[in-house]
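Note that one protein chain is taken out, while the other chains of the complex remain in position.
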Amino acid sequence: MSPAYSPGLLRKIDELIGRYPKKEAALLPVLRLVQDEVGCIGPEEEKFVAGLLDLKPMRVREVATFYTMILTRPQGRYHIQVCHNLSCTLLGATTVLDYLKDRLGIGVGETTPDGKFTLSTVECLGACEMAPCLMVNSDYHGRVDRQRIDEILAGLK
Amino acid sequence: MATKIISGDFGVENLFEIRTYLQRGGYEAVKKALPRMKPAEILEEVKKANLRGRGGAGFPAGVKWGFVPQNVPRPKYLCVNADEGEPGTFKDRYIMSHHPHLLIEGIILASYAVGIHTAFIYIRGEYEAVARRLEGAVQEAQREGYLGKNILGTGFDLEVIVHRGAGAYICGEETALLESLEGKRGHPRLKPPFPASIGLFGCPTVINNVETLSNVPFIVLHGAESFLKQGLPKDGGTRIFSVSGMVKKPGIYELPLGTKLVTLIYEFAGGMMDGKKLKAVIPGGMSAPILRADEIDLPLDFDSLVEAGSMLGSAAVIVIDEETSMLEVLKTMARFYFHESCGQCTPCRVGTSWIYKIVTRMVAGEGRKEDLDTIIDLASNIMGKTLCPMGDAAAMPILSLCRKFREELAKNLAP
Partner (left out) sequence: MKVKIIIDGKTVEAAEGSTILQASEKAGLAIPHLCYHPAFAPEGSCRMCLVEIEGLPKLELACSTLVREGLKIQTKSPRVVEARKAVLEFLLAEHPLDCPICDKAGECKLQDYFEEYGLFESRFREIKEKREKKFRLGKRLILDRERCILCTRCVRYLGEVTRTGEAGVVHRGIRSEIGLFESELIDHLYSGNLTELCPVGAITDTDFRFKTRVWFLEKKASLCTLCGRGCNIFIEFHPGFPRTKLPRRVYRIRARENPMVNRFWICDFGRYGYAYLDENRQDRLVQKKGNRKTTLTKEKAVGFLTEKINGMKLMGRLPWLAVVLHSGLSNEEIFLARKLFLDGLGLEKVFLSDPPPGKGDDFLLTSERTPNKRGWQEIGIPSVPPELLSLAESTHLLIIFGHHFASNFNPAELRNVLNRIPMKILLSSHRSPLDDLMDIIIPTPVIAEKSGTLTNSDGIVQPFEPALQRLEEAVPEGDFILDLARELKVDRAFFWPLRSTEAVYRALADEIPFFK
């Protein structure tokens, strides 16, 4: 039982599970829902989701560790994901990354001490026409340069 | 002037709202087909139109639909492949953001043709805003009676479910998509059996790309002949090209199949950015073998690109300039496939990682004399030996890069 989860979340999960002919099919979307609320998927969350879907916790762990967007370790409040695939690299992703490392004072894969920002690199986000591109949580930002980065960071309270 | 089958209305404000879509003639194909045409008629029309898959593989959609056995006691499913992970590709994002109802209409027609009553849109997890827009459109369509039970009073039921992925390029491969949709790791399956007989939850399943389905309303409304006229006799219709890289006007360009690559780059995409010279072009997404500057005067269609040793793939054109280091390109490629390998089969799991390790060493200035030959050999050892096409997708571009730009790359090796 998980008293930490809001009834709203449990309702959303129930509704989600109901859409699929087999409960297990809802695993990935359910994991993302739980992650949105809790922050990351740890053993407790794996057990909880396993119970909801009549799965062994190992099955949940197999899935949770496979997908890049399922986070198994706590992240900062704002997860800044910089694309370093081809078009973005051609258009200056390395500069973007370096500037962010500088401004935030952390390296790739690290979180700022105040827990506000985590910096990651990701593969192609499917927004190559606005390269270089980055994603903050689920928001896309394209054609980022130093100025844009400053603006974006300023807007993240 | 060629017709823009899909993107013609992209500039219309609020096109994603059903009200606007209907004003622009939306759902006319459904209104024509469901009450008056037989499913087999639609299937025939799509077959005649030579509508080839626009996800990357190019398999004729009508033929794929025809593989689904009709008289089975199990439900049939349609999975819309909206995973769009091929680097350089963003056309499906445009279609789903601007014109979600066109996709939904295509889904309805495809489902009707094959006898499917549940369709899943597997959309990549990063496209969160797009997924919400799709869900909004699905709800609108349901409200107006184009989805749900007894559509337009014809007795045809269809449910559309938007399902989000979570960051795995391999889930764009159709059987890995099915595995992921079933709540498992995205491990591709052995084929045979093919999804048309044993697919989602063991049931007959059709998997089509977003752009492929978005062409179906046109085919139903205007007929196969019209569609074929837009392109080539063997490749009907248009393609939406995603152009990015060192061009003045990156973006999507819907053009008839057979348009020349040079034309696309210089006429439509504005040519090279100021002061940049073209060095190489990737014509069909990162997995398509690279073309040198002297190889880009060719028509963009399935066969011509195969003849040139490459492929049309996802029609994503990435333009590379003279100042870009091909070692940087190689590193990006090697890292991408290493990161996205699902790890199931030996050659891809170890091969992509080994190649990336060598390239990383080269980038760090510790290249050895034999490195390029080793990479070429390893990539050849991956080719044709893997469980799914991703092995080839990883090997081919790396092979073409190492062969066509050997001189430049060799500068990073010890003498």
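By written order: A and B. Residues from 1 in each chain.
The rule is short, and it goes like this: a residue touches a chain if its C-beta (ideal position, glycine included) is under 8 Å from a C-beta of that chain, and two chains touch if they have at least 3 such contacts.
For clarity, every value in this text was computed on a predicted model and none was experimentally measured.
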| item | value |
| --- | --- |
| Neighbouring displayed chains - absent chain, whole complex | A, B |
| Contact with the hidden chain (one of B:Pro87, B:Gly313, B:Pro347 or B:Pro397) | B:Pro347 |
| Omitted-chain contact residue, chosen from A:Arg59, A:His84 or A:His141 | A:Arg59 |
| Chain B residues that touch the omitted chain in the full complex | 168, 185, 190, 338-347, 349-354, 357-358, 361, 368, 370, 374, 381, 384-387 |
| Chain not shown, touching residues in chain A | 43, 46, 56-59, 61-62, 65-66 |
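Convention: only the chains that are shown with their structure count from here on.
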| item | value |
| --- | --- |
| Residue ranges of chain B in contact with chain A within the complex | 75, 84-90, 92-93, 118, 124-129, 161, 163-169, 180-186, 201, 242-246, 250-252, 282, 286, 316, 318, 320-321, 324, 328-329, 332-333, 335-336, 339-340, 342 |
| Residue numbers on chain A that touch chain B, as the complex places them | 19-22, 24-29, 31-32, 53, 55, 59, 62-63, 66-70, 84-87, 89-91, 122-131, 135, 138-140 |
